[in-house]
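The complex is shown incomplete by one protein chain, all other protein chains being positioned as in the whole.
First chain written, first letter: the chains are A, B and C, and each begins at residue 1.
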Amino acid sequence: MDCRFVRTTCPFCGTGCGMLLKVVDGRVVDTLPDRESVVGRGHLCIKGWSAHEFVHHPDRLTHPLVKKGDSFERISWEEAISLAAEKFRGIAEQYGNDAIGGFSSAKCTNEENYLFQKLIRAGFQNNNVDHCARL
Amino acid sequence: MAVEVSNNHKQQKATERTPRILVFACKWCGLIGADGAGRKREPLPPNFRVIPVECVGSVEPDAVIRAFADGMDGVIVMGCHLGGCRFNDANHAAFKRLELLRALLEGVGIGRDRLLVTFGTAHEGHQFTDVLRNFTNLIAKKESLDTSWTSSRARMI
Amino acid sequence: MKNITVFLCTCFDEINRVVDYERLCSHLSDDPRVAAVTVSRGLCVSGGAGEIGASVKSGDGRVLIAACSPLARGDQVMRDLERAGVPAFRRHLVDLREGCAWIHGNNPAAATEKALDLLNMGLTALEYKEPSADVTLKIADEVLVIGAGPAGMAAATALARCGVDVRVLERGAQPGGMLGLVSRSYPDNTDPSEKIAAFRDLAASDPRITFHSKVKIISARGYAGNFTVRFTAEGEELQAHAGAVIIATGGRVFPPKGYYRYGEVREVVSQIELEARFRKGPVKKENAVFIQCVGARCEERPYCSTICCPASIKNAMRIMDENENARVWILHRDIMMPGTTLEAYYKKAMERGVRFIRYAESDPPRILGDEAVETVEVRDDITGDRRTIPADLVVLSTPLIAGTDAEAIGDLFGIQRDSYGFFREIYPLHPVETRIDGVYICGSARWPVSSEQAMVQGEAAAMKAAALVGRQTIRASEFSRVPGAKFGHARVNEDTCSGCGNCAAVCSFDAIRLQRRSGEGEFRMVSRVIKVRCKACGNCLSVCPNGSMQMPEMNTKALYGMVGKAFS
Partner (left out) sequence: MKTQQAMIDQAKSLLKKLLEDGEATAVFGLARGMGGVTAPRIFTMPDELDSLVLEPKWPLAKPAMEILRTAPGGYRLAVVCRGCDERALVELIKRNQVDADALVMVGVACSGEQASICLCDRPYPSKLDIGEAAHGVDPFDDPGVKYLLEGDTHTRMGRWERVLKRCVKCYGCRNSCPICVCDPCKLEGEPWVRRGIIPTEILSFHLIRAFHLADTCVACGACQEACPAGIPLVTLQHAMRRALREGFEYEAGLDVNEKTPVLFDFIQAPEKDRPIPDWINTLRD
């Protein structure tokens, strides 16, 4: 049995508490607060304490789905991206660029959020971008 | 922690309110005592509700905590005399558990006297009346529990 | 779900004189759970229970009855409902007379409020009550008797006479138990070996009795009606399937080691050694002194063993029989000879010249003599005189203590023992029954008794066992000692049980066992309820840390629901 504790940062909000994921044979099975973390100092909130639960959760979204009728169907990434691009382009053409906005997440990394605002500002050419942790 | 915030809003006069008292009474002694009080038509304060249980052994300490959380000011658990339990030693087991709960209630400042664990036999109906009247008087002197402990800041999300 | 029918009994205007029934009715008919409300003048006299039963028998209908207290007529109405086919989980009684109207007659408004709350609590309880199925058991028709002393022999004989198959397990090579160690039994002064021989003959000739000697019990499991006991008899491994078990393992004599220079000087013997001498031949002594309460009624063993006084008097007179010039003293703290026969026996001993001297516990007799005992020095507690008695034999009368295998037997069968190691009956009013239904105790295993009393107890236990195995089947709910006490049994949710063992530890009836969870080889346990043993006291659910243990008829949701509605 291979069991190790992997130090990481809680992905749930911008605070960035340190935590340890217990990984047994390649699967994340438990979360512990990192007592050496300068941010969390060994504390976590309910989201952090439950962080391991979604990693291998059977309901977790791992591939794109498209709604056809009442149910969702699995499609490839290429199909999904081209479908999204096509729909966005259609909206922009019909209603103008300002009809599109973006709402990002605190769970994303800094780099991801940079890219996201870049997409809105440079791609859709407006300033309609915001973030859930902007309190 | 150094600053003491006034608790005056909780101090009501005893006459202004009637305390809420919940009684868990075992079917074999406590409930029969209550029945005896009823037969004699002893006037009692109407501020108590009796939940009959098979044996005080089945009164979960958590249910007592729940009762306080639901706004009871006092809880009485009435069982048979030790050695007189229909269920072997179940009342003694309950007594030990509830004593520990009393220690906890004392620790958090609710006070151990808000939970009364008492034993009697079936024919002691007059004592049921005494216990209830005295306990009501005792609880009425204390401040109400159902203020901010349970409800003030709590809200559904 | 609208499935609760409410019956309000006015008790011939006793209740509604105080409680406003119109308000109750209007409130109840607004409740989404209530299908119908009926006001009746006297539920107990109108014989309405049958009709109520018939009206809710079908479907998921439930009945809430508001009437007098269970002790008055409430329980009778409930029993009628049971007969009419409404089981416990579908009915609930609210006491509005003794519990409300009669004690709050001076405050009708508050009484009505309280009645509303009580009804609300009843509705909530009914909403969540669940059934717990009764169990019907087949009863094995054999009775197992453990120990073949006087109690065991009497039990086996009585059972065989009743036509019940009985299997007797004896640790020793021969039946008889402590009866085989004494020379004569009191007060009839007969040779006990006759009784033993009679039993041996009966066991050999009666096909209903199977006798096993040199038995070691390996394991015992099961419950009333179905006990499986594995044992070895003379080295051979066997198994018995019994409907009831009678434990007659007896006690043992406390050795007087460290008392009265026992073992240091010759001719200071214990009572049981004197019995052995008598069995070898006449004991001719000039001056015999018996000392009573040796190691009894003291701090470690505060009980009276009851058999030592009669035994000493019996043997004192026997010494006088063997040597008519012999002088015998009995040094005692109190002479315990209860009942007409024994008291007469005591008188007879005094008439024959046995001298009784009372000593004080604080100033016990002293044994003097270098190699053999020469004199006994005693202070007479009544006169205060210090006396020196010549002695060529000192007999130490010691009490019975729990048998060496009492602990093992108690653990095997789950029966409790008192602080001195004797088996404990369930309740003083049920003297041969234990907390495990179908396991009975008798004889000196439960308390020191004479052979005569042991035989009486053996027969009593035999009758209890016969009453059980005389039936083909029995319902688990019938094992309640109190009529109507048992309304179900605990049920464990095996998916959520953490196996902590709290419930098994606290159970007063040894009805919960921990088992290893099957599969994966994990070190995890799970609780199992032995439904027949469970008496539904609810101790287990109070200690279950996560509510895995439930009492279906009064489950957590019903109880907490009632707490929440108490002042609504």
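In this section, a residue touches a chain if its C-beta (ideal position, glycine included) is under 8 Å from a C-beta of that chain, and two chains touch if they have at least 3 such contacts.
Predicted model, so just to flag it, every value in this text is computed and none were measured.
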{"item": "Partners of the unshown chain among those that are drawn", "value": "A, B, C"}
{"item": "Which of A:10, A:44 or A:120 contacts the chain that the document leaves out", "value": "A:44"}
{"item": "Identified contact with the non-displayed chain, of B:19, B:38, B:52 or B:120", "value": "B:120"}
{"item": "Residues of chain B in contact with the chain not shown", "value": "1, 4-5, 7, 10, 33, 61-62, 65-66, 68-69, 78, 81-83, 88-89, 92-93, 95-97, 99-101, 103-111, 116-120, 124, 127-128, 130-131, 134-135, 138, 142-143, 148-150, 153-157"}
{"item": "Residues belonging to chain A that touch the chain removed from view", "value": "1, 3-5, 7, 20, 22, 24, 29-30, 32-36, 42-46, 49"}
{"item": "Touch residues of chain C, complete complex, unshown partner", "value": "496, 498-502, 505-506, 508, 514, 521-525, 543, 545-547, 556-557, 560-561, 564"}
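By definition in this document, only the chains that are shown with their structure count from here on.
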{"item": "Between chain A and chain B, centroid-to-centroid distance (C-alpha), Å", "value": "51"}
{"item": "Interchain centroid distance [CA atoms averaged], chain B/chain C, Å", "value": "33"}
{"item": "In chain C, residues with contacts to at least two other chains", "value": "none"}
{"item": "Where chain A touches two or more other chains at once, by residue number", "value": "none"}
{"item": "Chain C - residues contacting chain B, complex", "value": "69-72, 95, 97-100, 102-107, 110-111, 113-114, 117-118, 121, 416, 426, 435, 481-482, 485, 487, 506, 508-509, 535-539, 541-543, 551, 554, 556, 559-560, 562-564, 566-567"}
{"item": "Of all residues in chain B, those that touch chain C in their complex", "value": "20, 22, 27-28, 31-32, 34-35, 37-39, 41-44, 46-47, 49-55, 57-61, 63, 66-67, 70-72, 86-90, 93-94, 97"}
